[in-house]
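Structure record follows, encoded as structure tokens.
Only one protein chain is missing; all other protein chains are in place.
Up next is subunit A:
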């Protein structure tokens, strides 16, 4: 399989003020953006928050190219959502919903671009530790995040590969030729990932 586009920006080494910001504050920023996306009712406010988040991303030194790639990957879904909401609820609501999703994507990218994955996983383990008393395994929370970060770009890459092979056979307009192979590839990938983790003894009870 070829290299994949990344929905969420990978870690970029640096020493920006965002890099140096404590992890809990970055988590809070992402959680805040997620909550705000439900509370903001004016698309102009959403646009302003998005502008601030984009500014924060550029402050990290990760570059506009990475920001564009992160946004570009969700563009097809956002176009579909935006058109549907426009039809159902009108332009301002559609703009607000699309902009709020973008705020979340950019906020997540700020977090992942400035935090090494292992630090992120350690942070998740710390956050999940209180649930240990209820029988939850904090390491499994972290592993779930790790697998999610890996799986999204894989599925995006699988879609690109399948689209190319459908195009090569003149089937680019056949949704079944696109969806079914991606579905099968994704299931196979999930099984392989499960095997790979099991073989390394990761994700077992009591880790």
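Convention: a contact is a pair of C-beta atoms (placed from the backbone, for glycine too) under 8 Å apart; a residue touches a chain by one contact, two chains touch by 3 or more; residues count from 1.
Quick note on the criterion: contacts and distances are computed from a predicted model.
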item: Options "RnfC2", "ABC transporter ATP-binding protein", "Sulfate transport system permease protein CysW" or "Signal transduction histidine kinase": UniProt name of the undisplayed chain; value: "ABC transporter ATP-binding protein"
item: Absent-chain contact - pick from A:149, A:162 or A:178; value: A:149
item: Missing-chain contacts mapped onto subunit A; value: 1-4, 6, 10, 13, 116-119, 121-122, 139, 142, 146-147, 149-150, 153, 192-193, 195-202, 204, 206-207
